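Before anything else, here's the structure in question.
Removed: one protein chain of the complex. Kept in place: all other protein chains.
Moving on, here comes chain A:
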């Protein structure tokens, strides 16, 4: 296991270096810079050059990359050109919305998928299975912004159960959670549908294995054999998909954040891109990359903890 962890950590570090280079390069290629955007189309070239110099935009590429990485390593994310304030608290505040939102959506999806996936696999080919599969089709087909708007109309405007949008901050945790419930559902439904299908098919595969017949021959009931022997074997593909989904939920919530007027990471990124606030975008994207890569690392470790053959293969 130690060797396995070491290997995975090396891969993690290498991936992060490549990701940082890509992020930096893409932002360099984008036309326009913060100085031009801040000063507007009427600015003189001299004024733009002066501001560029002040922001450090006229330094060579390699120097700026090195400064950026050194800053990241120290936890100094730099200063936003557009807001004129430190970037770290800016991104930190947005993460306080995005991470709990993603976690709630993921928890919802996992709970639904486990229950519905096991239920459908256990009743393969029968009415219950067909109903679950039909519901997942609908879950996949419904666009999340449409579902978001519909829920706002029903639960916020008509029934007045939860706020329609905005985020009150974590000073009042109950209100903060209430503000995230509808967005979490809007985001979670499609993920639940995907994860249900993955859980069902992974379970069906496991149920067909010879060791399931062995488990029954030992005297386990069908249900006990399913929970004790089939489900752990189905967990590796399910966890792998969950890792990808969580990353998607952190970075891909822009539309839903806009519907609910949530100050999340997606909205911050969108605004910074239109402001050409390069450094904020670079830091934000890099942070997302770190989260995604870190999460995949955790998923790999979890899968290896479940399946001894994965530890063996890596060593």
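The working rule: a residue touches a chain if its C-beta (ideal position, glycine included) is under 8 Å from a C-beta of that chain, and two chains touch if they have at least 3 such contacts; residues count from 1.
Basically, contacts and distances are computed from a predicted model.
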Original post:
For the complex's missing chain, which UniProt name, "Cytochrome c oxidase subunit 1", "Peptide/nickel transport system ATP-binding protein", "ABC-type quaternary amine transporter" or "Coenzyme F420-reducing hydrogenase delta subunit"?
Top reply: "Peptide/nickel transport system ATP-binding protein"
Subject >> Residue touching the undisplayed chain, where the options are A:58, A:76, A:205 or A:307 >> reply: A:307
Original post:
Which positions on chain A touch the chain that was left off?
Top reply: 209-211, 213-221, 229, 232-233, 306-309, 312
